[in-house]
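Following: one structure in structure tokens, then a few remarks.
Only one protein chain is missing; all other protein chains are in place.
Order as written gives the chain letters A, B, C, D and E; numbering starts at 1 within each chain.
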Amino acid sequence: MPIITISGPALDVEHKREMASGLTKIASEVYGRPPHHIIVIIHENPPENVAIGGALVADRRPDSA
Amino acid sequence: MPIITISGPALDVEHKREMASGLTKIASEVYGRPPHHIIVIIHENPPENVAIGGALVADRRPDSA
Amino acid sequence: MPIITISGPALDVEHKREMASGLTKIASEVYGRPPHHIIVIIHENPPENVAIGGALVADRRPDSA
Amino acid sequence: MPIITISGPALDVEHKREMASGLTKIASEVYGRPPHHIIVIIHENPPENVAIGGALVADRRPDSA
Amino acid sequence: MPIITISGPALDVEHKREMASGLTKIASEVYGRPPHHIIVIIHENPPENVAIGGALVADRRPDSA
Partner (left out) sequence: MPIITISGPALDVEHKREMASGLTKIASEVYGRPPHHIIVIIHENPPENVAIGGALVADRRPDSA
């Protein structure tokens, strides 16, 4: 049961559907396993909880987490 | 300090108590360490953030994350 | 900088290339971010370190981690 | 599909069996899900890769990761 | 792109700034990489989702997650 965890900015539900479906297709093909063996977990990080170069994303631009 | 992270659907606080206590007991026994060396972290994933077979759990049945 | 972590059985380097490239393409499209903003980390679990239904994958079939 | 990740010192395969089976039983009971819905992943950290209080476990006692 | 994930109790935004900036400085120095190569992700765990010794932090003292 391969597990894909994707950590990034917030997504609406339609984009979550596209993300889960697209990532699962790739992993299924590369591992040579049926799609129902693949789990996807989406983590949405608020921009004040992510930093690049020591600066919070919230302090740079709100959409770049 | 072994760390157990459990990622699943939402739990009420009484079930969190049972989960933390039960998982800690097992890990303490198997590692041969006292219980106060064991940390448990519970992650609750909303059903729209988990997918199996490329389909969001929220689109299947709400209680199966 | 979205981060994709994929945890599954061992892969040879050519399959790692396909996995990284494929997952990055999907995430780039869904987030609407350039590919160089996407990080992929591959975790390869030995089959004796993964269990489904309480039984180690190593005790079932060696290729199903 | 709840996922339990346990991160601690190295285990032999018999202890991995006990850990996977014990943790799965607890999670199955608390979530009210069948055991085959529960995944366990065991991470074994070398003692030089874990620190408590800023000191590597490898520099304290080799068996306490 | 080293990634630092820190999991602990809730922080206000000023403390998040200090945490991100301080952790990034250390990692940049030790890896010998420029700060903009370092990503920090902050996870804030509610005290009822963390346990030590099998007891929820929420059941001990609210500020010790």
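For this structure, a couple of remarks:
As a working rule, contacts are C-beta pairs under 8 Å (C-beta built on N, C-alpha and C of every residue); 3 or more make two chains touch, one makes a residue touch a chain.
Everything numeric in this text was worked out from a predicted model, so none of it was measured.
With respect to the full assembly, the chain omitted from this view is in touch with B, C, D, E. Looking at chain E, the residues touching the absent chain are 1-9, 11, 15, 18-19, 22-23, 26-27, 29-31, 50, 52.
On the side of chain C, the interface with the absent chain consists of residues 13, 16-17, 20-21, 23-25, 28, 34-44, using the contact rule stated above.
Take chain B: the residues that touch the chain left off the picture are 1, 3, 39, 41.
Here is the rule we go by: only the chains that are shown with their structure count from here on.
By residue number, the contact pairs of B-D overlap by more than half with those of exactly one pair in A-C, A-E or C-E, and this pair is A-C. Taking only C-alpha atoms, you rotate chain A by 120 degrees to land it on chain E; that is to the nearest 5. Note on interfaces A-B and A-C: more C-beta pairs are in contact across A-C.
For the pair chain B and chain E, the distance between mean C-alpha positions equals 20 Å.
Centre to centre, using the average C-alpha position, chain A and chain D are separated by 25 Å.
Residues of chain B in contact with two or more other chains: 7, 23, 50, 52. Applying the touch definition to all chain combinations yields A-B, A-C, A-D, A-E, B-D, B-E, C-D, C-E.
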